[in-house]
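Have a look at this one.
A protein chain is absent from this complex, but the other protein chains hold their places.
On to chain A.
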Amino acid sequence: MVTTPDEVARKAGSKRKHESHEERSAKKARRSKEHQSSQSHTTDVERAYAKKRGRKQARRRTKHSTSIPSKADETDHEEQAEKQQASQEHGEAQPTSQRAAEKKARRIAERREKDGVIPDAPSTHVARTPHSTRSELAEERRPFPNWTLSAPSAGRFLDHDPTFVQDENGDEYLLAANEREVQLLSLESSLVVRTHPAPVGHLVVCLAVDEQQDNVVRVAYSDETISLWDWTIDEEVEGPLTANGAVRAMAHARTQRGERSALCYIVHSGGQDAIYGQQGLLHSTKQQLQDILVLGDAEYILARSQAALTIGVRKDGDRSKAHYTWFELPLAVASTCLDARLLLAPLSGKKGAKGRPGLRIAIGNEKGAIHLFDNVSSLFPQEGQRSLPPPRILHWHRDAVSSVKFSQDGNYLISGGNETVLVLWQLETGKKQYLPHLTSAIERVVVNSEGNRYAVQMGDNSIVVLNTSELKPVANFAGLQMLSPVEQSKEMVCHTPAATLHPQDPSQLLLGVPASQPKLASDIGVRPFLQTFDIRNSRHITRQALTRNNVTDLNLGPGGIPVLPPDVDLLAISVDGTWLATVDEWMPPASDVEHLASTGADVELQRQNRREVYLKFWTWDNDQALWTLTTRMDSPHARSNGDIMGPGKVLALVSDPSTKGFATIGEDSCIKLWRARKRTSQSAAPKGKSDGPVVEWECKREVQLVSDNERADSPMYAVKPSSSTSGSLAYSADGSMLAVAQASSGTDDIPVVHFLNTFNGDVVSKPGLAATEVTGLGCLDRYLIVVSHPAVYVWDIVTDTLKRKLKLRSPKELVGTGTTLLAINQGDSTFALVTSQLGNSKVKVYDTHQFKSQYEQSFDTPVECILADKGARGYTMLFADATIRTLLSSATPQARLESKAKTELPIAARQSLHANDAADGGRVELD
């Protein structure tokens, strides 16, 4: 590595900075044994740090595209793990193992060469806080050598203010966190530069940057500890300190005279909330404190609960001891956010009368008003009457104010809420400026220390950084915007994420997402948007609307009822990746039809009569990099009960694996096959693109399934209109056969699986493939995998035999309503089953050789969705906390080839299969 003069200078700078850090750690050393040991070879440590930092910075600047390991310690771990870790966490194209090994070797060589001996201080530190992912991986890998589970990626930003930090070059970064890790986000590249994961089994709760030396950030974890992370050198500089309870919020005081700044934090313990400072317990209260602000030389400490604002005012006298007088200001309307700033003392200060600086407070509340107390210092007079002038009321927001902040110069107030409008209040003149039409509800607004950038965290799990002068975006960080499962209200219909992987580029995840995450239980999560997310790099690619929506419009009806957009609940993409089919559904809110209905059940009926269902076909437009709508099928399926008008639900949508086509099944027990057709226009040329023919979609085949009862000549009274509540479709790998199963509510019929010949539309029905209702189907090679509740059946459809019955879990475990997800990977001939129950999930992977569980893993967070893709081996899992993990198999590709050969049955064989099926039709019984 060539050292440029520039880098030398930088190294020198970092060295200087590190010296001050060393002094600090010397002070701290009394408390920490480990630090004593590290202090013993100060010089070594120092040198090592300096060099490493220099190198790292160089690497960051020169090789931006390559990965930077998140750990300071790069000691002996398995190379495999190293590679895995790097590639998964930092989202770069998966390097070949050779390249990685080379790189690794080079790196170690460099280090040896430059440092001589590797100091052991960092490694001791690692031993102290064993880091989750790696050790977890090591444990996981052992029993299943062919399978590797990646560390979680993506994730949801914490509901916590992101923090602006600057490195010594003046480059600005943003520190944000999700539950798993603290991330350093580069404003320059909109990329995650560095991460600091939480200890195993614990979550990041909050962070606070030391105002005095912003290279250090304090991170509080759910295990009631706080550690100190120097993000510039990626080092945990101070071990976990034990907080006195569950930390809720932290803040640093800005101190003068270069002192160590005081930390204040809120903990919750024993039914009480307490504020702790450097000196220990400062205050405890029954209020549920949420935010904390420390102002000035810890002159004021402010903490907010919904019902009151707690203000601590430091008593005059001995400055070294913190004695505060605490006031609680009751708030009539529940507060939602708080900001405060110090007012400078009058310039014409009277001799010696060095008064306390004034304090200006802005409180946003639930009803959308911001109360601005211009100066609350009249609350704390030395003697005499306490008074509080009434606040200014800034009321623009319709809903709760999510965030309010003073601009750095104090002339503006910046606020945001559900209206997707950033409001800039010019305090002097009362004028308002707006930045409207943001993509999603605003949740957090942060101003940087220079006052020239705002970071806006939004409800779609993204952070956008704006330039204050032009209000143009500088950087954008978007996470996976998957609908988070909140406490569900009645009207919420479907929760299985509508997600699929792009067949041409398996790293692209297409996902139906909401405009903003629902925050309250009363909010209804619907997903009118499509997000394309790069799984491998954990990066957001695009987002587009699939249905009408009113994110930036007034979305309240006259009665204050939110106007809801339709919900995209089914999504499929054609084999070649050029066509996307979506199904969206909308029903009017119950309050709109209440006047039409006499009973409660009738309301639901009235809503269903007014349901709107659309099947939409989209084509990929390369120029705009968007999906564009080609055909919209209104009401693709009818209602199950023929005499009721209105569109019926579409229960399943699958893509044909062989050609460009889709199949749907609706509640009317009808299977429809959809094909594209080139339009030949007789009349005027259609106003399409001139370069290609106009393509539109049509229903090529429509097959009405006959109910089992009717077929079996059962007496008429037994025939009742049953409405299907769920349906499953599965294409065989070559697309010649479509397996169909549907489940009806309230009937105890023996489940029937139908086999549809997609060429001629013949249907063969087979009852008895499963004991209870079928919730999922999959075709793998010659096998049909039938998912039903307690067990999964694997049928060999060539020989028409039950190959295997897989018990999901012991019946004891299956107490509640568990769900079972199925994913089939044609590539390596495996299928994965996920059984979720009571907040945890278990993944099992089977192959078609022995039907033995090849891989097994339990997770604490429920798996919402499991996906497999043709091109890649392994599976992608989406978790409820919006993290993604991939499960990769390193099995030899031979099996894959073999199985491939097997699936390609000759046409003749296929036909005989159908004939066989038809002949045996009614004979097959359940064992």
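In this text, contacts are C-beta pairs under 8 Å (C-beta built on N, C-alpha and C of every residue); 3 or more make two chains touch, one makes a residue touch a chain; residues count from 1.
We take it that contacts and distances are computed from a predicted model.
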From the names "SERTA domain-containing protein", "U3 small nucleolar RNA-associated protein", "GATOR2 complex protein WDR24" or "Leucine-rich repeat-containing protein 49", which one matches the UniProt record for the unseen chain?
"U3 small nucleolar RNA-associated protein"
Selected from A:386, A:677 or A:807 as touching the chain missing from the view:
A:386
Kindly state which of the options A:171, A:299, A:374 or A:399 is in contact with the chain not pictured.
A:374
From A:203, A:329, A:605 or A:629, residue that would touch the chain that is not displayed:
A:329
Against the chain that's been left off, what residues of chain A make contact? List them.
283-285, 308, 325-333, 343-348, 358, 360, 363, 369, 371, 374-375, 379, 385-393, 395, 410, 427-431
